[in-house]
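Here's a structure for you.
For this view, one protein chain was removed and the others were kept in their places.
Presenting chain A:
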Amino acid sequence: MSVKRYSSMEYDNFEDLLFGHSKYPVKTGLDLEIGAGYTTAEVNYAPRPDAAENKAKLVNEYERITRDIMERMVQVGFPSVVLETEHVQQMTHNPEWGADIATAQKAIMEEYHDEYGIKCALRHTVGDVRGDRESIDLRGDAYSRILESFEQVASSGADMLSIESLGGKEVFDHSILRNDMRGVIFSVGILGALDVEYIWKDICSIAKKNKVVPAGDTACAQANTAMFVAGGLLDFKLSHSVASVVRAISASRSLAAYEAGAIGPGKDCGYENNIIKAITGYPISQEGKGSTCAHSDLMGNMAMQCCDLWSNESVEYRGDFGGTTVQCWGETLSYDCSMMNTALEAGVGKTLRDVLMVSDRYRDPQAFILSYDNAYRIGEIITAHPDDLYLRGKEAGIKACELIESGSEGFLALSKFEKATIKKAQNDLKSLDEDMESFICNCLDTYSSEVETFNASNYGL
């Protein structure tokens, strides 16, 4: 498949970005249309730890999960739902396990669709199992197993295909702990994007053959790592401003999946999806206040601003007072969607969008740069450099620095340490090489010697 580089924004204006609406809605599953004027909950779950002992036990676990969710949706009267099965390692290593689980889940969803007419779809997110103890081998046997897993779930009932790819993580982990912006640009903007492009050409072929939806990647292994290490307002593990810059750069990485043919909805943990939606016009899934079962972030309301699917990230399946965890979180998400859909029906969607966005806009630099207007501005910078992975990552980072600095002159209060780190990041980015060739050449020298697991051939370099 050929790669189409985005050289302009599919949205003409950031004011047009809105939850439940995307320029190019995606039809999938059982009568579901994503981004076509309404939002839908996307429930994400993990099996209990001992459920993965064998295939039969794991299939049974996912059957219970699926039935619990579907039952709760119809009990409380929600019109649509998406289920996301993120593979545990055993499923990807044994592609037939994933296939059997997809088959079992889809059968239950079809029962509920037939009986109640509930619109629903099944996303399978295959595990990226290309790393092991000693090394990372992005293009060897494990890659073939990943593709086989995609093939099997696509032909067995999954409606949407996703992955959270690892490319660039080895250099990223090394760099982010040293405030090394050069390594961040190299790992996320170059290595990550090359890997995403490589893997998504194949995923899109599999999706096309099986008539399912190639739904997108995220920079979870990089940008979310930075966000989680940064932590809350009283944590000092990593500058939140630096984490914000990583997020902006990560959009150029996640975009590569769409350039290889993905059409969304981009996965929930890709907080950079606001930028992706503005660039591509494709729907997105997002997580925020409904994902506190999995982690804390600083944009619980704002993440909802432009979502098409609204996710809980992941919750371990077990009992809770209100039912099983997937029922409780599925219900919470669906009530949120009811609220958004009511606003759309009443014609006040943009007002609610703004309330959601502004309530978190000044909570943290990460929220500030992902506010839909600023997300759009970062998208403009990325599309201004369509054929240069280096420049679009670097310029996205510089733009994020500029936005944060200008925000800090207004209501975006920054500690003096955040101010110092954003200034340093900006200077570091501006002092990098002029062109991609020399940048890559220098980085290959540096990280080949500094990062034990970095192997340039993984990226075709």
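The criterion applied here is as follows: a contact is a pair of C-beta atoms (placed from the backbone, for glycine too) under 8 Å apart; a residue touches a chain by one contact, two chains touch by 3 or more; residues count from 1.
Note that in this section contacts and distances are computed from a predicted model.
For the chain that does not appear here, its UniProt entry gives the protein name "Methanol corrinoid protein", which is one of "ABC transporter permease", "Methanol corrinoid protein", "Aspartate carbamoyltransferase" or "NADH dehydrogenase subunit".
Only one of A:V358, A:A384 or A:L444 touches the absent chain when the whole complex is considered: A:V358. Note on the undisplayed chain: of the listed residues A:S239, A:N274, A:S311 or A:T332, the one touching it is A:S239. Note that of A:A52, A:M339 or A:L461, the residue touching the chain absent from this view is A:A52. Along chain A, the points of touch with the absent chain fall at residues 15, 46-50, 52, 88-90, 131-133, 173, 176-179, 225, 229, 233-234, 236-239, 316, 351, 354-355, 358-359, 361-363, 373, 411, 413-417, 421.
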